[in-house]
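Excluded from the complex is one protein chain; the other protein chains are retained at their positions.
After this line comes subunit A, so read on.
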Amino acid sequence: MSTDLDHRGASPEEESRRRPAGAPSPRRQRWRSRLYRLDLKGSPYLYIFPFFGLFAVFGLFPLVYTAVISTTPWSPRQPGSQDESIGLENYQNLLGDENFHNALINTFGIGLVSTVPQLLLALGIAHLLNYKLRGRLFLRMGVLVPYITSVAAVALIFNQIFARDFGLLNWFLQPFMENPIDWRAEKWSSWLAVSSMVIWHWTGYNALIYLAAMQTIPYELYESASIDGASRWQQFWYITIPSLRPTIIFTVIVSTIGALQLFAEPFLFDTTRNSNGGSERQFQTVVLYLYQQFWTNGRYGYAAAIAWTLFLVTVVIALVNFLLVRRIRSAED
């Protein structure tokens, strides 16, 4: 933006400096000024065009096309079915689909179990990293390591940890348990396992975001607070948290959207890879259910309806989220 302004300031002088030397005709001059106006008015659009162009191709078009597909009974095994229209029948079926309800419950459940501890943990870690520590840069980079590790690699390790027969966790729990826990068999245990993967992956990322925000808080605030006799905890609660409010809103919304679209972790946690999310859908999330209906069952129309429903749910949840989080300490502002 600033470079753009610089151009605008410099160019008239440039023009006037050239004119006596070249002595151009009035027509040429008009042409030049027209070009100049076009540059001024048009080039900003050109600069943002790549984004909106790509968005139209990879964002808007799929969105609209998915909506169109969701009104058809399209299945690749039935030639011609993509041209039939069944209105909103897919959405109607979806409302009564127990497996979809189950997937929604799983998504919200895993979302809560993973997002809340993850953000609290990130806040705590960021607070600790904000102290003067030895090897601070190393530690700060260190928390990002799980984030740059691919989910597939994380899943590989966590599948070993949460394995029933020769798993690490069951080995630790052995003295306290009569039978090893079959982590994939129950809802609660599989949610815990999947959530732990998500927490592992994203906590460091959120911690760094919090840390960056914490460093913008003026030191004077803490100084005067400590002169007034505020404890570390009081400083954290009354200065850090309110100052982080916009950042917390951002991370809550981004994490919630991420949680609603959770796919890779539950997909990889079911080692049969049949996208069923456990033998009886114990941890099948909405996107995993979508994937199963689309790929395994070849129900393109139905899967498209799931996609759109999920999109609407996400928008609603994000709004609710925004309204709720905005209330954090807002009374004092």
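Keep in mind that, in the parts below, a contact is a pair of C-beta atoms (placed from the backbone, for glycine too) under 8 Å apart; a residue touches a chain by one contact, two chains touch by 3 or more; residues count from 1.
The rule is simple: contacts and distances are computed from a predicted model.
Only one of "Ubiquinone biosynthesis accessory factor UbiJ", "Extracellular solute-binding protein", "Fe-S cluster assembly ATPase SufC" or "Carbon-monoxide dehydrogenase small subunit" fits the UniProt record of the hidden chain, and that name is "Extracellular solute-binding protein". Only one residue from A:R140, A:R184 or A:H201 touches the chain missing from this view: A:R184. The missing chain, though absent from the display, is touched by one residue of A:F172, A:W295 or A:F322; that residue is A:W295.
Hidden from this view is one chain, which touches subunit A at 11, 35-36, 39, 43, 46, 49-50, 73, 75-79, 98-99, 159, 163-166, 182, 184-185, 271-276, 279-280, 293, 295-299.
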